[in-house]
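In this view, the complex is presented without one of its protein chains, the others remaining in place.
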């Protein structure tokens, strides 16, 4: 079964979403875009070391889901986690600081691009092993339901993750324990350099499987902030009210390569172009068509520009971690000693 | 979703199976039954050490599938693998010798009840880690197709194995590579001491999932040798002719406990009784009803009795392994040295 | 008043002690509830604590440990059972790559107060896939604490310490010890992680042993005494943190070291103890440092073969005799 390689036509149906929510969605998409563009530039300048995986072109998913979440909800994401981390409200400079390996980073430079975490914002970690965070996310959901807090957990993952064992164990476990969790598959059609449809025999690698565990599943246009926000609100609402887990598969595409300096040239040009034509930033036109004031949008864009400039400068100016930091926080007592 | 906890009514439809095949099926069921009864007794006598997992009540599956296989086909089974090993033609005394930890055992006493293997009979091993052998079986199927031998691989597993990651990876991989393999789930409703329906939210833990990978799946009465033989023949035939993998879920029940001396008392008595009433040995009545000669059946039974007596005596009389055997066959050179 | 109980019953008592004390302690695993575990070590806990706090899981080791980890980072103190320690291999990513590293990677934002308890080791004729002693797998991974008690009293006290510890602890219950008995006093028992115990004083050679090997080391010490060799026996009890001080002080006194491990030879905890001594107490040594281990082979199933390869009292005696000669 071959997947649709080109974006499906956008639904004309206009969702019933408040203006101020729409502005927040736009603000999120713009900020995530600006951040990723800058992260790429700083990587090419040699300032981001190691690796980094961008969500360029995929911003509407993090934006839409995060906007539908409550402040104390939990998110778990992957190595491709800048967008999901920022969307929960983690300040740009702390994220940029982490990418640059600075003391000011969310993890003090010890995590790096792949491991962004900010527990105070409910960002419970970015995990670099495919699938592992799905089972861990279940644990947070279980704990929330035991503690009776009403918190919902959201776990983001890629299409490629649907073929690893932990995915299977996570879905079954979530359903059997009726956990308040929403799994969000960002299906961008590609794993690293290999298309998902070459290694999966069903059309929707996440959604077509959810039923095998008794999970409700929904497929959504992942480049449409309204649509994502809408399905996420419903899935999260259901989880919060004891309705159990669900699966959202959001169709999307990355504008750039998989990671680092990868130009992504293994992908057919028409495919890339077709998807770029469906850039989530196209949301701007919808807002204008809905009669929103362009000046408000420009203000959002200007603020994002100013913030990313400030965050980059702050990160560049931030000190490197003290070398002693290497020897802290292995254990809860703060230290690293394995002996007396 | 709650599974049917009692046997489904038997289909009245009579399958078109040759008499000599039916006799072979009966011979298999009887021999497997006799072997397991004796193995239990020897365990209680302290002669089988460690553990052992019996297929009492489940014999029709190994019998039906093995009868449908070609001599050079491969089987992979679990710790509950006496029946599957014997059904492929491995002599009773070599299997009994292994259970008793004797030099005469198929693995010279180094494997034990959970690791019966006889490569010369295509019995590629019994694996004690849930799910692992499913991915390994794929490899044998891949190799057979690369070597162009037409060999088909069959992998037996339990209902509980359907929730482990390796199950998921195995099914997807088998389909994407279109491997000549048949997965056979022996759904006996229970894992160790916990019912499968308490940890799975779909009705048929194996069959309901096969579609999530694009596999054909079929549910069969696992206590009916004819029915099992019939679906196995078709699935194996399809795999052999390039039709790819499939999944058979055979509904069955174990008469005894999970392992060792477990009396299995955690199961409701009516459930046990209902299933005992559907004993695969009831096949005898069908054969008589079909007009077969009872003397032939008695001869089969007598031969099985004689064989199991001989095998038990041979195993008891067989020497213990030489102690040096502990130091052989770690490596292909026959030895165990890790240094010069 | 002290009671004589089995190692198996000590498990139940240890879990109950902690679950009574702290509502945030949960027990999850395969067949841990009604069945009371395959080793019957959790029998009765379901009755006392109910099906919410004592909960059966699917056969999904990654999901079990994932649930424990996610819950630990958000306010619970879970105890997860992995039925046989061999099965840790099926969820090793969760143990070695997630639990062990998350606190460090997040620079301390995430705290993981959880315990993984598991039945470890051989001697039950279960064959190579259900008999491994894998405590050294865990010791080799920074970020994990590793405990392996040798008797009922220590089991309870160290288990309590493990549950109360804010880091992930792998708690190895040696399955060959389940039926063995020991005296346990009434009331709450809490010990400290990272404290070895000198179970027998001696002057000629230090024997360091763990779990199932402690009793054998003591028996060897008895036999050595008959030959006029005075052996000091240390029950290591915990591998991480490691009580290096007790080991080194003993070797400074005896000048000789023999380690006794159930695990296969290469890179076992014995090699770490030997290396520590060879670096820090070198000038106190009077003879070669000797390890008694299972040879570097998988475990065979047949009883005669399994007995052949697990360290015997005789091999410990021989190792000590060699060390002092």
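Just so it is clear, A, B and C label the chains in written order, and each chain counts residues from 1 on its own.
What we mean here is this: a residue touches a chain if its C-beta (ideal position, glycine included) is under 8 Å from a C-beta of that chain, and two chains touch if they have at least 3 such contacts.
Quantities reported herein were computed from a predicted structural model and do not represent experimental measurements.
> With touch defined as in the header, list the contact partners of the absent chain among those displayed.
Contacts of the omitted chain with visible chains: A, B, C.
> Among the options C:26, C:49, C:92 or C:159, which residue touches the chain absent from this view?
Only one listed residue reaches the unshown chain, and that is C:92.
> Looking at B:83, B:100 or B:170, which residue reaches the missing chain?
Final answer for the missing-chain contact: B:170.
> Of C:32, C:105 or C:184, which residue touches the hidden chain?
In the full complex, the listed residue that touches the missing chain is C:105.
> Taking the full complex into account, find the residue in B:14, B:44, B:119 or B:310 that is in contact with the omitted chain.
That would be B:119, which touches the missing chain.
> Could I get the residues of chain A that touch the absent chain, sorted low to high?
49-51, 101-102, 105, 107, 109-115, 127-132, 160-161, 163-166, 191-194, 198-200, 266, 320-321, 323, 325-327, 330, 336, 338
> Tell me which stretches of chain B touch the chain missing from the display.
74, 76, 107-108, 110-111, 115, 117-119, 124-125, 127, 129, 132, 134-144, 146-147, 153, 165-166, 169-170, 172-173, 176-177, 325, 328-334, 336-340
> Please output the residues of chain C touching the missing chain, sorted low to high.
Contact residues on chain C toward the absent chain are 86-87, 89-90, 92-93, 95-97, 100-101, 104-105, 127-129, 132, 136-137, 139-143, 240, 263-264, 266-272, 274-275, 278-280, 282-283, 285, 287-291, 295-298, 300-301.
In this section, only the chains that are shown with their structure count from here on.
> What's the distance between the Cα centroids of chain A and chain C, rounded to whole Å?
So the centroids are 40 Å from each other.
> Report, in whole Å, the distance between the mean C-alpha point of chain B and the mean C-alpha point of chain C.
36
> Please output the residue numbers of chain B that touch at least 2 other chains, ranges allowed.
163-166, 198-200
> What residues in chain C touch two or more of the other chains?
57-58, 60-63
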